[in-house]
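Here's the structure we're looking at; comments come further down.
Removed: one protein chain of the complex. Kept in place: all other protein chains.
Each chain carries a letter (A, B and C) given by its place in the written order, and its residues are counted from 1.
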Amino acid sequence: MLYREAGQFKTSYAADQALLPIAQDRIGLFVILISAFLFIPAFTSDFFIGAIMIPFLVFALAAVGLNILTGYAGQLSLGTGAFMGVGAYSCYKLATYFPDTNIIILILCSGVFSAIAGIAFGLPSLRIKGLYLAITTLAAQFFLEWCFLRIEWLYNYNDSGAIEVPQRKLFDIAITGASASPVARYLVILSIVALLTLVAANVLRGRIGRSWMMIRDMDIAAELMGIRPLYAKLSAFAFSSYYCGVAGALMVFMWLGSAEVEAFDINHSFLILFMVIIGGMGSLTGCFMGAAFIWVLPVIIRAVPSMLGLDLIAATTEHITNIVIGVLIIFFLIVEPHGLARLWQIAKEKLRTWPFPYSST
Amino acid sequence: MDVLLSVFVEPFQEMLAFPDFFLQVIWEGFVAGVLYSLIALGFVLIYKASGVFNFAQGIMVVFAALVLVSLHEMGVPAWLAVVLSLGVMALLAVGIERMVLRKLVNQHDAILLMATIGLTLILKGVGQLFFGGEPKPMITEQLGLPTGSTDLEVFGGLVILQHIDVAATVIALLMVIALAVFFSKTRIGRALRAVADDHQAALSVGISLNQIWAIVWFASGIVALVTGIMWGARSEVSFALEIIALKALAVLILGGFTSIPGAIVGGLIIGIGEKMFEVYWGALLGSGVEAWFAYVLALIFLLFRPQGLFGERIIERV
Amino acid sequence: MKLKTLTLLSAGVLALGSWAPYAAAQDSMYMPSMTYRTGPFAGGGTPFADGYADYFNMLNERDGGINGVKIDVDECETAYNSQKGIECYEATKGNKPLAYSPLSTGITLALIPKAPVDEIPVFSMGYGLSAAADGEQFPWTFVYPASYWSQLSSILKYIDSQDGIEGKKIGFIYLDAGYGKEPIPLLDQLSESMGFEVAKFPVGVKEMQNQSSQWLNVRKERPDWMIMWGWGAMNPTAIKEAVKIRFPLDKFIGNWWAGSHADLNAVGEAGKGYLAANFSGIGQDFPAIQDVLTHVVDKGLSKVSSRDDVGNVLYNRGLFNAVILAEAVREAQAATGKSVITGADMRDGLEAINLTEARLTELGLPNFTGEVTGSCGDHEGNGPIFIQQWNGSDFERITDLIAPMTDIVRPMLEEAAATYVSDKPDWQPQACG
Partner (left out) sequence: MSATALGTSSQKSDSPEHVDQSSAPLHTEELLSVSHVSLSFGGVKAITDISFDIMKGEVRAIIGPNGAGKTSMLNVINGFYHPQEGVISFRGKKRRRMKPHQAAASGIARTFQNVALFKGMSTLDNIMSGRSLKMRRGFFWQMIHVGPARNEEIRHREKVEEIIDFLEIAHIRKQPVGKLPYGLQKRVELGRAMAMEPDLLLLDEPMAGMNLEEKEDMSRFIIDLNTEFGTTIALIEHDMGVVMDLADRVVVLDYGKKIADGTPEQVQSSQEVIDAYLGVGH
């Protein structure tokens, strides 16, 4: 009964076009943001912040990136991991060359490099579509991985071939490096992710976002409406890769602290893809739901047997996680291709008409 | 200038100077190519009949071989293990048709692709859960496959032919012939082709689409088992194979998604091409170029001939 | 309704947030075990993890723990993936772990900077960063009983002892990851000072099972000896390929991670003659391992798939890892007088390691390995190895202990340690007396 839009009349198109036209949704978002910024840092454990919230946010951002490309612009990509890698290695190089520049600025800049890489590997999308394109993104994945391994300049000629995050401070509080506290890192990531998500939501509801969806739904018609496929597809690749790049930089600098090539391998690309599928293609909320789901699921699968007093081998939970995610992917593709986000929406629709199930609009 | 020399002159000089070694490189590439072709073949079978881009073909190869080896480990005689593994692949085919394909009829091809990615995860999880994640040796001798090698003396040097590689080539050839006969001479085979050409037409003459799908998935399960045995015999059965199997996707770009000759020629081009590139040019780039050669070749190829070597030209209609 | 959902949601978050995944009992100590029982490296990860867990469980079963405190071994699956390893670390570091043994150079490298901050020592037994042998620069990292560099120098010494190394061509085939690349600086250095030529053959993680290109290149280069820094599925494939190109196997030496039963069982008779370095004893003929069999394996408390797996190279290696950790716990308990110790106490205990032959015999492991004696400055111990050879069905030890070229290696290690630290302004070394 509380979730009703009755009585909320829009008096201007501006109000009708707002991101969240329904008041309850606005309140809900506000509550979520307040708890994310104040409640979680104040009341939860380091384990929760460091091992659950931080990875969740990083993956959610990467999922936003992939969803822009796959869910909104309709270009399937299997190279997300590599584009994240471009962001991470660029950020590492930038941090080497500009040790005094604020690390947050560097992280935001590093996305530009992966955007460039995205454009380069997006070029074939002009001539080829769908599954074929997926294979060119595989080319990007393997070629870039090889670059991360072979071009020693990228990791400053370290013998180990790994990039290690230096310590950097913001207002005299360490936010990267081993001594940065989880809460500090969490707050930085949360701010960046919240900001970039807002930007994505804005772009997606405007002219450019619409042009991507036009290309996705019917590229020929889009072209006949005056959309230049070149521009639309490449801008989607660039924008999406920017997000992936920033997510990659955040992953290494704010979460892992160091990384080798394997951190950006194909399995990683798939992981993000699963988040997008399960969360819901073409939905920003879905990115967060998918990331939360895929990230928390193994934690739960690990925890449940031990709560029940069963002793499962670590590897077994890994296998079970694989199976569960696989089954869920197929389940969602069959039952609800728009994933958790659509289920949530349906639930909200139900709420709207509750307790009169047949009075729907 | 030096760079130009080392790219355009020296590799060829080397090929001429050591022709026996050059032949060995070609042969190694050829055998690897045969195995890529086999994976691509299983893929083409499915794509032709059901329009599904089966990402799980690679893991099916691992899974089939793993079932076979594990059964033998449990004490099942080799021949019975082969029969039982085929049974498992048949069950798998029926299961996939019932639980996945039937529910996803007429969906967008990207959705079907993603469903097979889900399938990959399931097979990987199930395979590791039941048979363990560690690599296992293939039961080469128990299956009556040859081991050992023969030396060919050519150009005053040696070309070493592994018997298992020769056997793999012969078996692959036999399998292609068998498939060709199956498609052109048997009733089911003709039905399969009808389905590939036109689903509606096939339905109207009373062919059950569901049966056909289960049959092609089973057929590609057989191909997967054979591939798994061959590959396993060359190294061992392990999940690491899954990544290498992805190269079959590049093969498909070269050969076209629906062409069996394309899969074979594409596989050989990639197999031989990457070996030569790695051995003669790899050092210039710091080696390891095999990891991406296939995909980059496919990408370049796509830009010039998107329909593949044997595919039909695509004309778009409004 | 919406608000109720939100309240529920927040309550859920709160519950999750305050939930610690592991409840530490008072009478036990937490010992994380980073394992990989899945993926292409599971062949090596599985026996190692079994040996590691079984030894601690044997102490728990036989002695009721170490000085009355049980050791709680908790496995976390890394799949030999650095990122997953860090995830494991982050997820478990709150449980007051005594030490981490990542069994992966990549994970070790990632944990080295974290160790001093979280005050949990990293024990990378015979892997990881060679430079960590310098205890002054790396107070929190240990590489007993030898670093990769020491090992490589011993292997080269062995080659030199066979038919002289000067003027020879040594092929180095390695896993193209942090692990495989680690010894290259020393190899380059020694090739100059010892006068041999080096040819390198990297094997990508994804190409492990498809090494024919590398071995074609080996055939092209015609090295006199081959040294392998391999792991997982790479090893059997490499040995098979070597057989294919007729490379003499008795001139092919694997490092101590490239010479296990898991690798050679897959090759079988064809692998006869293959050499490998090792530092831990082979077989079940040690009292301590007999105790493991009676107290753990026969009671069904072990994860080994068959009783015969106990005693193979990697099982014993994992067991030896646990032996050193247990010994460090004892040292720490003795030094502090506490029965439940912390990570920082454990660090001191690891530095105080003194595994003499007499002590090894006391522990039920006579002649199992060389003596391991640590100190504040020396975090690698003495570091001798022996060479073993595959006879077609089992490994046989064929040499005495070969000491590393400490005089050459140690200064290089110290230099590398200084380089590592140089670009880290906040790094905290320790001063040793």
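Just so we're on the same page, a residue touches a chain if its C-beta (ideal position, glycine included) is under 8 Å from a C-beta of that chain, and two chains touch if they have at least 3 such contacts.
Computed from a predicted structure; not experimentally measured.
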| item | value |
| --- | --- |
| Contacting the left-out chain in the complete assembly, out of A:Ile22, A:Val199, A:Ile300 or A:Leu351 | A:Val199 |
| Sole residue of A:Gly177, A:Gly248 or A:Gly282 that reaches the chain not shown, by the stated touch rule | A:Gly282 |
| Touch criterion as defined above, residue of A:Val112, A:Ile208 or A:Val327 at the omitted chain | A:Ile208 |
| Which residue of A:Met225, A:Val304 or A:Val335 touches the chain not shown here | A:Met225 |
| Contact footprint on chain A, counting only the chain that is left out | 12-14, 17, 199, 202-203, 205-211, 213-214, 216-218, 220-229, 235, 282 |
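The rule is short, and it goes like this: only the chains that are shown with their structure count from here on.
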| item | value |
| --- | --- |
| Centroid spacing, where centroids are CA-atom means, of chain A and chain C in whole angstrom | 36 |
| Chain A, residues touching no fewer than two other chains | 146, 149, 315, 318-319 |
| Residues of chain C engaged with two or more neighbouring chains | 37-38, 42, 176, 204 |
| Partner chain B, residues of chain C touching it in the complex | 37-40, 42-43, 46, 176, 201-202, 204, 206-210, 212-213, 216-217, 219-220, 232-233, 236-237, 240, 244-246, 262, 265-268, 305 |
| Sites on chain C touched by chain A in the complex | 1-4, 6, 10, 13-14, 16-21, 35-38, 42, 75-77, 79, 81-83, 86-87, 90-91, 94, 105-106, 109-110, 113-114, 116-118, 129, 176-178, 181-182, 184-185, 204-205, 303, 416, 423-426 |
| Complex contact set, residues of chain B against chain A | 53, 99-100, 103-104, 107, 109-111, 113-115, 117-126, 128-129, 133, 243, 246, 249-250, 252-253, 257, 285-286, 288-289, 291-292, 295-296, 298-299, 302-303, 306, 316, 318 |
